[in-house]
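Submitted below is the structure of interest, expressed as structure tokens.
A single protein chain has been omitted from the complex, and every remaining protein chain is retained in its original position.
After this line comes chain A, so read on.
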Amino acid sequence: MFNEHIFDYLRTDKLPHIWCPGCAHGIIVGSLVRSIEKLKIDKNKIAVLSGIGCSGRTPGYLDMNTLHTTHGRSLTFATGIKMAKPELTVIDVMGDGDAVAIGGNHFIHACRRNIDIKAIIFNNNIYGMTGGQYSPTTPTNYYASTAPYGNVETPFDIVKLAKGAGASFVARADAFHIGLLDNVIQKALSHKGFSVVEVMATCPTQFGRRNKMKEPYQMLDFVAERAISLKKWQEMSEEERKGKFPIGIFVDEQREEYVETYEKNVIERAKKGDR
């Protein structure tokens, strides 16, 4: 059922958004806003950041404390905001290029620190805004403007990367299975610690057109058909898994959060002169 309260969280005067017709970014933002509304988080106490690219325009549409930073570096700004004002809920929206190409180093270190930032990665497997160049998540053999003979690189598995780097909440959802998407975003928002939600998105304009999926529904099908629930995934053979990816929650652990630990172990000790 449509919930008109979500408008309270949007800068409706900034709409319509700039995304192409059929782009899945709006679906993800919709889910994010619904989740915030559901959890009744005070919008004055939310900071939303982004890097550069199509996903980077997200904060502009949200009626919160918003920061459109530099390419790939949004997590560094988010780290400063969270440390200096821990009472804020800090949400960082990134594209695949932001998160695991130019910002890959910041990403793994934020995971390792387990700082309470919610990283929502819009993974459309391409650099959309700059014209369809291949990204670190473009599947092998798919086409991009800088891979005119097909991509020869091996893509990153963002979930495995986040897990390996130590994030305490890691989930993957997609722009088609909305129930799961809402669910994992809500869980990430409620989790204390570095939370990663990789959302398999679409880019009909730059990825689809180059890969025989120029209609938005074809791209959504492409995502939906490959997305396999974690439970089913576990029962599948290596052969069956080829070209597909699991969706669900991969890590959900309670671990000491960075800023709290700093306050407890550093500030308290420093004030007591305990060194």
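The rule we apply is simple: a contact is a pair of C-beta atoms (placed from the backbone, for glycine too) under 8 Å apart; a residue touches a chain by one contact, two chains touch by 3 or more; residues count from 1.
Operating definition for what follows: contacts and distances are computed from a predicted model.
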item	value
UniProt protein name of the chain not shown, from "YojF family protein", "Sulphate transport system permease protein 1", "2-oxoglutarate oxidoreductase, alpha subunit" or "FeS assembly protein SufD"	"2-oxoglutarate oxidoreductase, alpha subunit"
Option from A:L88, A:A188 or A:A227 whose C-beta touches the chain left out	A:L88
Touch criterion as defined above, residue of A:G30, A:G60 or A:P139 at the omitted chain	A:G60
Residue ranges of chain A at the interface with the undisplayed chain	14, 43-45, 47, 59-60, 63-70, 73, 75-81, 83-85, 87-88, 105-106, 108-109, 262, 266-267, 269-271, 275
